[in-house]
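Every protein chain except one is present and positioned as in the full complex.
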Amino acid sequence: MVRIGAILSKLGLLAIGLSLLAGCTDNWNNPYPGSDARANVLYSAFSERPKHLDPARSYSSNEVEFTGQIYEPPLQYHFLKRPYTLIPLTAEAVPRPWYVDAAGKTLADDAPSSAIAESVYEIRIHPGIRYQPHPAFARDEAGRYFYHAMDAAAVGGKTRISDFRHTGTRELVAADYVYQIKRLANPRLSSPIFGLMSEHIVGLKALGDALEKASRAHPDAELNLNDFPLAGAEVVDRYTYRIHIKGKYPQFIYWLAMPFFAPVPWEADVFYAQPGMADRNLTLDWQPVGTGPYYLSENDPNRRMVLKKNPYYHGETYPVDGDAADRQAGLLADAGKPLPFVDEAVFSLEKETIPYWSKFLQGYYDSSGISSDSFDQAIQFSSGGAPQLTDSMRGKDIHLITTVAASIWYVGFNMLDPVVGGLGEDRRKLRQAISIAFDYDEFISIFLNGRGIPAQGPIPPGLFGYVDGVAGLNPYVYENRGGRIVRRSIEVAKQLLAEAGYPNGRNARTGAPLVLYFDTMASGPDAKSRLDWMKKQLDKLNVQLVVRGTDYNRFQDKMRKGNAQLFEWGWNADYPDPENFFFLLYGPNRKVASGGENAANYDNPEFNRLFERMKDMDNGPERQRVIDAMLDIVRRDAPWIFAYYPKSFGLTHGWVHNVKPNLMANNTLKYRRIDPGLRATRRKEWNRPVLWPIVLLFAVLAAAIAPAVIAWRRHERKVA
Amino acid sequence: MLAYILRRLLYAIPILIGVNLLTFALFFVVNTPDDMARLQLGAKHVTPEAIARWKVEHGYDKPLLLNAQATGSARFTDTIFFRHSASMFAFKFGKGDDGRDIANEIRTRMGPSLAIALPVFVIGLMANITFALLMVFFRSTYLDLWGVVLCVVLMSISGLFYIIAGQYFIAKLWNLLPISGYAGGIDGFKFILLPVLVSVAAGLGSGARWYRTIFLEEIGKDYVRTARAKGLSEARVLFRHVLKNGMIPILTGAVVVLPLLFMGSLITESFFGIPGLGSYTIDAIQAQDFAVVRAMVFLGSFLYIAGLILTDISYSWVDPRVRLQ
Partner (left out) sequence: MSLGAFKVLPVILWTDALIFALLAAVLALVWFIRRQPHLRAPWAAVARRPMAMGAALVLAVFVTIGLLDSLHYRERLSDSPPDRPQYSVEVLSAFDALVGKLRTQQEKTYSAPLAMQLYAKEFIERGGATVRAYPRLKYGGAQLKQADARVPDLVRRVILGLAQGLAASLLLFGLLAAWQTRHRGMAFGEWLSVWGTGRLGWPGRTVVLTLALMLMLGTATFHLAAAYHVFGTDKVGQDVLYIALKSIRTGLVIGTLTTLVTLPLAIVLGIAAGYFRGWVDDVIQYAYTVLNSIPGVLLIAASVLIVQVAIEAHPELFDTAAARADIRLLALCLIMGVTSWTGLARLLRGESLKLRTLDYVEAARAFGVSHARIISRHIFPNVFHLVLISIVLDFSGLVLAEAVLSYVGVGVDPSMYSWGNMINGARLELAREPVVWWQLGAAFAFMFTLVLAANLFADGVRDAFDPRTGGRR
């Protein structure tokens, strides 16, 4: 017993000593051991590891969070201006296309779409831009590449890019941009936008076919893209290139602001193609090579990703033009200063919400990221007012930043369904009635804490074609009551339902209750409440809802076959143009049969005709008129219940500056500025360890054991 | 002995083939290769050509089990099952459906898994034995009674509550340890502490109660009575004889899990953000990444079989009457 006691006390001393050792340098709960508390480092998190970092492949937002900082397409979105405005990034100016007819003759800018055979975009980039340091560029004195002809043995010991001793850089040239456009057609990369772009870029499809053939012929050989010509992309001179687009496609300009059209140096492809590289995850898909303000210095997607300042960055300054609101928010305090501000950004993997949220509150994450579900919990919502932070949050100097995202959530009706689909008057009324019953105003308040705006149509705010206020309300679901948008009463819905042939939720002919089926792949912690809410909505109409939960594959399958009835879906804008939302309702894009993105399989000839006209028009009153007409058609037909436009939403600590959510731009890290001194003080203050529970624990243990020990001692003595 | 181990290892081959077939069947009953391609390619702008290309790229363009078009042995070998499974027996796992090298991933994730699992195993064993010995030592006092009650109470709490409570109180409310995360080397110490503490606490109830019965059984045996009659003190009897002999069933019972420690714990690792093999498996199941799941199941069953062999060996080692044949 004595010995146990001695061992225990030694162990206890050891534990205390160790924790003191940890405690004297740092807060005990600091998740970044060994880091300098006052370094100019931004701390953030990612919840899902990115799948692709190759600019030809990455598409999802969690990937673009990294590629956006590393790669530089020719254009970018202005950080502050709204509506979203394109400005040059590596280009000297935003290109204006010129049009040529089938004979190759240049046309006037206002030529009719039908006459235009090709649009030509000429882009001239700034000279003197250099790539990040990378071994692919490293050359010896004679100009020979160090690492372009390695054998497997030489690659052997290398597991990270930093294992290569020599690095180099090179000036960015126009040919790099053209090279990347060719990469989009490389069958071995299977770029997600190849299908779409081959319809627009001249010769891209032919290039894809040629590459496919070459790839089949020599399955083991690398494809050298420089050997294959692409008719639609030409290098004019060292700093200038041209892209040829079939017909007129005004939305193309927006694609030029996405990493898909960022430059990729051919050296990188040669470097990574060497034997043994891919086995060590040394591929362009994992180790990007770009010209942007940051480069990926550590890539451990199981734990953390670190972006470091690119020493060769060409330099850019903080924007000087913003409106009064930006000035008031302090967003212009750094106007004209050189970018980027932060030296390093550390992204840690954080899958569970409780740790994520707790670390943010403890000051170990600087901002909450944009659309993480857990963070809305700090918000109190009030049905009348704007979302507000709770008092305890405000006490911690945490700031709330909201903006309406360029996206929409909707509940789609499958227009091929015999009960809810079709364009007949009765079906239309049925859908309108259901649209009224689904009280998304309440949904927003319960589930989103006010982080959304009830949708009035397919176009979210901030895009051309959206009309603000009562003028833009959806008259079939809402009404104007003294300048306020108010949902129509449930009585109206009941009336519509009766006119649709279901008085009080019963089929007027058979008396059978109307039963609707809602397909969903919801499975998160919130799923049960949401589904209960859905049922509650239709209860109001005495209509019965059966929820059919399923998994991703089954859901996709149902959508493709058109077996669903009601389903929930969302769309994030690729670019800020109404075409990107209306095409979701364009007949020829139907999901069933043609495999498009029109999941509701809505097909109204009049709407289709207007869409074809609208998509090629330039923004202006004429286009607005067409859009209004289209809006009226879809609101009347109600193929969707326009649910809500989500508000994207961020929480930041007081030491983070220059945060303005920009849903289009993905390269905003360079604007971010932090105050590490303030952060260090706050962290210290917020994370004082509380020791009494440990003391209490030992006291309780002692109190429990002591009487027994005493009794035993007495017993021993008696025996002895 | 060597011959025995060799033979057991040969027995393992049909088991591993069976495991592989079962995993394969379970996966492809619900998912066609098309589904897998769609899942990997994402939701936007997916064309049939892209799906076909993905399947070729990842080797899912062949028939599942039987290639009717091929001749001879190629009927069986030129199939998805054969091509993906045969290489496993050489521990060549290939690439996951997400394009990352699986063997590489296993190598880097083994460390963190072991960093949690090994301390949990060792400290857990020590804590359980200490607790059990305490109860046995004070076996006729209130401590034993309440100790058993405490054990049952501890057993009746779901493991999730231990994790949630540990994170909430120790890390969030009292700021004593980081709530989640991982770092290699000496820095990792404070990340490991909380998950280890929580896992040990979660296993304490059932473990201590079981060991208590083992010790009690041992204490009733003749040699203990003899020792006591010789005038050895109670503490001496307990530590010298009971502990020593009680350890035999405890250790031989624990050997089977030793190899599996590599695989880590599914729940703990996801909760505490430990980049180990457990969270790798869970992620792969949730992302329906067949290549990774198959590799992890293969590895898991291999280690399980290794654990069974180890158990047999340890039995024959402690008890010479058991002979391996």
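Letters A and B mark the chains in the order given here, with residues in each chain numbered from 1 onward.
The rule we apply is simple: contacts are C-beta pairs under 8 Å (C-beta built on N, C-alpha and C of every residue); 3 or more make two chains touch, one makes a residue touch a chain.
Note that the structure is predicted; figures quoted are calculated from it, not measured.
One chain is not depicted; across the entire complex it touches A, B. Across the entire complex, the residue among A:Gly549, A:Gly596 or A:Pro689 in touch with the chain not shown is A:Gly549. Checked against the full complex, the candidates A:Ala522, A:Val592 or A:Ile633 give a single residue touching the omitted chain, namely A:Ala522. The residue touching the chain not shown here, chosen from B:Ile274, B:Val293 or B:Ile313, is B:Val293.
Only one of the listed residues, A:Ser162, A:Thr317 or A:Asn504, touches the absent chain: A:Asn504. Set against the missing chain, the residues B:Ile123, B:Leu266 or B:Leu310 yield one that touches it, B:Leu266. Residues of chain A in contact with the chain left out of this view: 352-354, 356-358, 361, 373-374, 377-378, 380-385, 390, 392-393, 442, 445-447, 504, 506, 511-513, 515, 517, 522-523, 525-529, 531-533, 536, 544, 546-551, 554, 557-558. Across the interface with the omitted chain, chain B contributes residues 14-15, 18-19, 22-23, 26-27, 29-31, 152-153, 155-161, 164, 168, 206, 209-210, 212-214, 216-217, 266-267, 281-282, 285-286, 293, 296-297, 300-301, 304-305, 308.
Just so it is clear, only the chains that are shown with their structure count from here on.
Chain A and chain B have Cα centroids separated by 36 Å. Listed in rising order, the residues of chain A touching chain B in the complex are 1, 4, 18, 22, 27-31, 33-34, 51-52, 59-60, 187-188, 190, 192-196, 278-281, 283, 285-286, 300, 302-303, 348-352, 354-355, 358-359, 361-362, 552-553, 556-557, 595, 597, 686-691, 693-694, 704-705, 708, 711-712, 716.
Touching chain A in their complex are the following residues of chain B: 30-31, 35, 38-42, 44-50, 53-54, 57, 98-101, 104-105, 108-109, 130, 134, 137-138, 141-143, 146, 164, 167-169, 171-183, 187, 189-191, 233-235, 270-273, 275, 279-280, 288.
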